[in-house]
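With one protein chain held back, the other chains of the complex are shown just where they sit.
A and B are the chain letters, set down in written order, and residue numbers restart from 1 in every chain.
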Amino acid sequence: MATQHSRSAARLMMAPAVVLLLGWMLVPLTMTLYFSFKRYLPLRGGDLGWVGFENYTRFVTSSAFWPSIQTTLLIVGGVLVITVVLGVLLAILLNQPMWGQGVVRILVIAPFFVMPTVSALVWKNMFMDPNYGLLAHLWKFFGAAPVEWLSQASLPSIILIVSWQWLPFATLILLTAIQSLDGEQLEAAEMDGAPAYKRFGYITLPHLGRAITVVILIQTIFLLSIFAEIFVTTGGAFGTKTLSYLIFQRVLESQNVGLGSAGGVYAIILANIVAIFLMRIVGKNLDA
Amino acid sequence: MSLKNALRAATALTVLTTSATFAETLTIATVNNGDMIRMQGLTDDFTAKTGHEVEWVTLEENVLRQRVTTDISTKGGAFDIMTIGMYETPIWGANGWLVPLDNLSEDYDVADILPAMAGGLSHDGTLYAAPFYGESSMIMYRTDLMEKAGLEMPDAPSWEFIRDAAAAMTDRENEINGICLRGKAGWGEGGALITAMSNSFGARWFDMDWNAQFDTEAWANTLNFYKGMMDASGPAGYATNGFNENLSLFQQGKCGMWIDATVAASFVTNPNDSTVADSVGFALAPDNGLGKRANWLWAWALAIPAGTQKQDAALQFIEWATSKDYIELVAAKEGWANVPPGARISLYENPNYQEVPFAQMTLDSILSADPNNSTVEPSPYVGVQFAAIPEFAGIATEVSQEFSAAYAGQQTVEEALEKAQALTNDAMEAAGYR
Partner (left out) sequence: MARAVTPQRKAINTAAAWAVGLLIFFPILWTILTSFKTEATAIADPPVFLAFDWTLENYGVVMERSNYGRFLWNSIIIAGGSTLLGIIIAVPAAWSMAFVPSKRTKDILMWMLSTKMLPAVGVLYPIYLLFIKMGLLDTKFGLVIVLMLINLPIIVWMLYTYFKEIPGEILEAARMDGASLKEEVIHILTPMAVPGIASTILLNVILAWNEAFWTLNLTAAKAAPLTAFIASYSSPEGLFYAKLSAASTMAIAPILILGWFSQKQLVSGLTFGAVK
């Protein structure tokens, strides 16, 4: 149906978005690449000449590099597992008939509206503080010693905070998908005597496949770059330094833009590896 | 209307019209500390006097530091005045990024600034930032608990005394910790305390060839002593406690002793916030008989980025905010205990201020810190709890993260020191020192 005319019109309509994004990608990318081969120290007068691959080797040989990759993957993976699993369960629950469905849904999606900085501050101070936090009071109430969340269980704490923020997003998408599930099919299965877990495994879950893919894809993009949650709570201490946090430390705390830029290139590589990996595993669900 | 009033109104009007022609709007970046927030509240006084308006950008300390550093190193010009510390000032001054404060007015009396502060805020003898308030660190302790433990605090105690006193004052049943100290990662948090403390143990960051010194006995002693004392007598979770957490613990009566910034003295003795306001004593930070005490030196100061279009107005603001008159203004509104301390000699000569219980100990602490000669063995850097080189903030933050992990028991002191040694040398190499 597409004529030559409509094809060129289509190209024309896509042009602004493509050109803008191309610029937004190419300008910073080129500059990052350029700086990554430079000794660029803003506090020592800026550009101090070419250094070849020195920044690249220095960045990977730093003792913080591999742990940061591990931390990144643990946080992204942990949050994905928690939000997808709880998201599916929550979506099924919220899809049941009940009183006050609208209000409950609002309660569940509310964390998504909270700024990352605010949610990190609230969790850190009012819940996880070992002296004044609500969790400490709760532990004491049951006669246990309060947990020092952000030092003793730093990574799980951050995963908890981030999951709290992203669970609503997963739930929303999964809930929308579940609403389109054919109720009669489920009923027929129930009539045939299929137990609940089988109905879930053979009908509901496959139906949610695409939605889960979307959740994983979009969340991964955002989770790879989480920052405020770490900056506010631990400042990168106690093994919570992700790759993007390490880059932040190199660029802004150490004021070594060249080194940070090399880190930025590694981050792009990691993101692409993760993306390819994702595509392999879940991409077949996504025939865009 | 009386003649006098009419005259006053007329002068006010002329002042207004003359200054209105030059009226500027200054953008000032500052930190969200109590004294600065008070300054924001008093801005109207400045506007009334000069006609210039002020827009405040108030940020948390770490965010502020990154924000202004990015702006000044790129010559962004987003701010007309920046609030910076003793660490940044000499580095930025040397880079030519700040307007030299060498033509301050007669009334301002620049000679009245405490020499220790002026020295730390200068480069090559030129002042680049005017101190808004200055601080050292000292011991704040509970006189009642000290008495109960049957001890008496000397004016200048040793670390051993502090450790034993802390053990004696600790009462876990009643949630009283003998001592509260910073353990939080960050060069300006736990990093500042442990570095100042290490000075009194004979340690230093670098030798004269810029080699990291964490493999020395002195550093191992510092960290082991700190961790041993804090594990025995410190609060739970001290590895994440910074200034705020300890302040709150002390105010709630949960600390026997607290070694921290001298400005905290006004917070712990303020009965509105502190439950222990009337039983706080002060003493110099401890030593080990090696000739150096464990107290630091710091000032929050106002500086003008080179290249601002509003230099004159900015200078007027700095003269206003760091003047003797400003101190009087705060004293009149909030009482003498709440004026910005540690910047001017005349404040400590003022009989009203001498009545403030912590005034003398604050001054003594400030006077006993020497940024140019802070370590027992010679060191190539300036600064007490920091080394005034551009790389220090980044390195020290990472080092203090390793230390905090050791405090929390996630690695041993030896492991932390080994990692600190490696990463410091690596960063110094990257910066071209070695």
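Heads up, the rule we're going with is that a contact is a pair of C-beta atoms (placed from the backbone, for glycine too) under 8 Å apart; a residue touches a chain by one contact, two chains touch by 3 or more.
These numbers come from a predicted model, not from an experiment.
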Given A:L43, A:V88 or A:L224, the one touching the chain that is not displayed: A:L224
Among A:M115, A:A144 or A:A196, the residue in touch with the chain that has been omitted: A:M115
Contacts of chain A with the absent chain, listed as residue ranges: 1-2, 6-7, 9-11, 13-14, 16-18, 20-21, 24-25, 27-29, 31-32, 35, 40, 42, 90, 93-94, 96-119, 121-123, 125-127, 132, 134, 137, 141, 164, 167-169, 172-173, 175-177, 179-180, 183-184, 187, 210-211, 213-214, 217-218, 221, 224-225, 227-228, 232, 243-244, 247-248, 251-252, 257, 260-261, 263-264, 267-268, 271-272, 275, 288
Those residues of chain B which, in the complete complex, touch the missing chain: 27, 29, 32-34, 37, 40-41, 55-61, 63, 66-67, 70-71, 74-79, 242-245, 247-248, 251-252, 267, 273
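Here is the rule we go by: only the chains that are shown with their structure count from here on.
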Approximate Å spacing (C-alpha centroids) for the pair chain A, chain B: 37
Residues of chain A touching chain B in the complex: 41-46, 58, 61-64, 129-132, 145-146, 148, 150-152, 231, 234-239, 249-250, 252-256, 259
Complex contacts: residues of chain B adjacent to chain A: 62, 66, 69-70, 73-74, 91, 95, 184-186, 235-237, 239-240, 245, 248-249, 254, 390-391, 393-395, 397-398, 400-401, 404-405, 408, 410, 419, 422-423, 426-427, 430-431
